[in-house]
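Yeah, one chain of the complex is gone here, protein chain that is, but the others are all in their spots.
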Amino acid sequence: MAERVGIVAVAQTKYHPNRADVNEGELVYEAIKQVLDETGLVYADKGKGIDATITCSQDMWDGRTISNLGVMSYVGAHLADEDKVCEDSINALYCAMARILSGHHDIVLVAAHCKESQANKSIVENAAFDPIFLRLLGLDFLAAAAMQATRYMHRYGITAEQCAKVAVKNRGNAKNNPFAQESLNITIEDVLSSVTLASPIRLLDSKPISDGACAMILARESKAKKLASKPVWILGASNCYETHYPGYRELADCDALVKAARKAYSMAGITSPLRQIDVAEISEEYSYQELLWMEGLGLCQRGEAGKLIDAGVTKMGGQLPVNPCGGMLSGKPTVVAGMANVAEAVLQLRGEAGKRQVPKAKVALAHGVTGICGQHQAVIILGRN
Amino acid sequence: MANRVAIVGIGQTFHKSKRPDVNQAEMANEAVRAALTDAQLGSKDIEAVVSSNMEPFEGVYLPDHWMASEMAACGKSGFKVATGGTSGASAVVEAFHLIASGLASTSLVVGFQKHDTGDTQAGMTACMTPVFGSGATTGAISEFANQALVYMEKSGAKEEHAAMVRLKADRGACRNPYAQLKLGLKGVEEILSSGYLEWPIRILDFCPQTCGACALVLASEEIAGKITRKPVWIADTITVHQEPFRAGSFGDPTGLETYSQDVASTKLYKRNGITNPRKDIDMAEIYEPSTWEEMMHYEHYHFCDENEGWKLIEKGITAIEGEFPVNPSGGVLSTNPIGATPVIRVAEAALQIRGDAGEHQVTRDVKTAVATALGGCNWTTMILLRRSL
Partner (left out) sequence: MEKEPTQEYIQVKIDTPRPYRWSTGKYLGKLYKEARDRKKLVTNRCTKCKELVYPPQMVCGRCKVEAGQDWVEMSDKGTVVQYTYLIFPRWDPHRGEYYSSPYPSATVLLDSGLYLRSRLEEQDTKKLKRGMRVQAVWKEKGRGRGQDDIEYFRTIEELEVGK
């Protein structure tokens, strides 16, 4: 049986609305330094340290062609192997995993960064819409999400209150997370009376601008066991694309996520996710997305996510707590969020999640999303045993 | 046990300086269709798609998303990579690992770039930190100009040698239906009388901006045998990145720097039993953005000793009929859609191994070939291909 891939160290920076004090490299190094110190690894080859680095950043967000140039020195890339993935960073982990499972690398560092405060979100996101047909409509991801939310709520009868419950839950959970950017003690009424950004999405339904970085070290099983006392294994992983034009998609469904989840579950031997998964970290830029992605992940039937949150299944103490860390709604940058979710899952499985710990978590799910209305989705299943 | 990975399908567009007849997605699709046709597969047979493109040149964020359908990526796994000029090679490397690891059994690699869309020089300048200032950031051309000056002084190479490199490239391009620049140059004199772009680089010393795409179908050993009788095996890959040289991004006037090409080729050859590159490897498709760069790369990839690169071109050793052909396809000097270029290098080397390069097939029998990529601030990726493992 092939050796598994283990995560031996994780680090996140405390997410912040405007890290004007650091540039991209310094920011990512805050996270990298922690994982290097924790494992005692250095940038060296010949099997004595990091064999390769996979970075993750977006040229459009960084405002820099070949954005990994900004982090070169910090990821030890001089005369070494480095590559950059341009989707949500959970896909950089998938790429690193392939590097190890292929037998060609033993220890891979993965580092992602994004400083949303440096760019204009709407202009960056607008550039994701195809320039021939959709770009001139002047949409950004918020506007597209609003369309998706409207469609989703209409088709399945999901209510604004149910979406608001996600915001209340996550923003409240954030108080237990030292890395969260902000935590709010709010009610459903607070959410519903906050200003509408793009109907039906309101301010408190929406994630704030955030700067941050995340780093982790992956290793093949035999080395992972030596590098960490509590390595966390990747049991299953997959990602999937969907078609680009929102008009061609049933926005109330998320076929890409269904496919990615199915493959990841099959690798991990999960047949009944709600029962077999102990904690889930899901990327929700807007509150309705947590509900929609839960359906895509098969945690409930289509259209039933509202009932799931009504029944309290996903709150702390519920059957399957979702986003004990506070989620993206409490401040996590795009690009970094997926890997940050894996980092949180690792902490949960190691029993190091402090006040946000889900007791006896053995199997965790981490999710990452990229693009318009979740056009690209990825799922990673992790476990301790 | 890692899977062995083979290239089972190759496709590229007819590269041109302008493609007003297609949009970027349609252009990528042309290469994808050609590769699938070559492999006699349908889009349903593809499990993953790894793409490569430098977004700032077309001003598209997440271009792989726009062309998810055109790249046969809908419902499939995959992602995009971008590492400057080496992006295409990075895509081949990551797809290689996906299959070698068993996470996928077939994968498309799609590299594409449509340079007629935006301002390429501006896009390149934007890779520098703002602090370098406009004085230094004259784009890649200035870096290559500096590099040429250093090389001339160090090795004794002359402008005629650079012209010979262009002549060789043009001869290859004229025999390659896909290549962009087919100038039909008659001789070195014609080149030496052409104008300078940035002294001493002539317009003819430098690569063009191209609209083009190239796609490969990769498959695991188990499937490769069912698809084709001529699989081209990816024996090994290596990636070595580099900090900018202390005196610039590409040129090293100090003479003290270690080049990534040196490190990469030394390691690659050692672990693959290559002790005499020009004998143990049958041909090379290298990424040479300027004629001067090609001569320097001969040295840095250890095809010859230091300061001897210009002699290889002078003696015709790297010509199509030569002892060690380099870039019989016309190379980057004839065709350069940045996101696709390294994929084209791999494609061309694979065609040589298969014996399918038509009029630009080299005389020597090609059992082993190496494809290289250059990008960022002198980053290198090398991919070793073999007819049989």
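All chains are identified by letter, namely A and B, in their written order; residue positions are counted from 1 within each chain.
One rule holds for everything that comes next: a residue touches a chain if its C-beta (ideal position, glycine included) is under 8 Å from a C-beta of that chain, and two chains touch if they have at least 3 such contacts.
For clarity, every value in this text was computed on a predicted model and none was experimentally measured.
S.K.: Tell me the shown chains the invisible chain touches, ordered by label.
M.R.: The chain that is not shown is in contact with A, B.
S.K.: Going by the contact rule already stated, which one of A:N120, A:T159, A:S222 or A:T271 would touch the omitted chain in the full complex?
M.R.: The missing chain is touched by A:N120.
S.K.: Decide which residue listed in B:E190, B:E243 or B:E308 touches the omitted chain of the complex.
M.R.: Touches the omitted chain: B:E243.
S.K.: Looking at the full complex, which residue from B:D119, B:E159 or B:E190 touches the chain that isn't shown here?
M.R.: Of the listed residues, the one touching the omitted chain is B:D119.
S.K.: Which listed residue (B:A35, B:A145 or B:I383) would be found touching the missing chain in the intact complex?
M.R.: Residue touching the absent chain, from the options given: B:A145.
S.K.: Using the document's contact rule, name the residues of chain B that touch the chain not shown here.
M.R.: Counting only chain B, the missing chain is touched by 20-21, 59, 119, 121-123, 125-126, 129-139, 141-142, 145-146, 149-150, 195-200, 243, 246-248, 251, 253-254.
S.K.: Just the residue numbers, please: which parts of chain A touch the chain that's not shown?
M.R.: 19-23, 25-26, 29, 42-43, 60, 63, 72-74, 76-78, 115, 117-120, 123-124, 126-127, 131-132, 135-136
One rule holds for everything that comes next: only the chains that are shown with their structure count from here on.
S.K.: How many angstrom lie between the centres of chain A and chain B, each centre taken as the mean Cα position?
M.R.: Centre-to-centre distance between chain A and chain B: 34 Å.
S.K.: Within their complex, state which residues of chain A touch chain B.
M.R.: Residues of chain A touching chain B: 2, 52, 58-60, 63-66, 68-70, 72-73, 77-87, 91, 94-95, 97-104, 124-125, 127-128, 130-132, 237-244, 255-256, 259-260, 263, 370-372, 375-376.
S.K.: State the interface residues of chain B toward chain A in the complex, per the touch definition above.
M.R.: Residues 1-3, 23, 25, 49, 54-56, 58-62, 64-69, 73-84, 90, 93-94, 96-98, 100-103, 123-124, 126-127, 129, 238-243, 258, 260, 263, 375-377 of chain B touch chain A in their complex.
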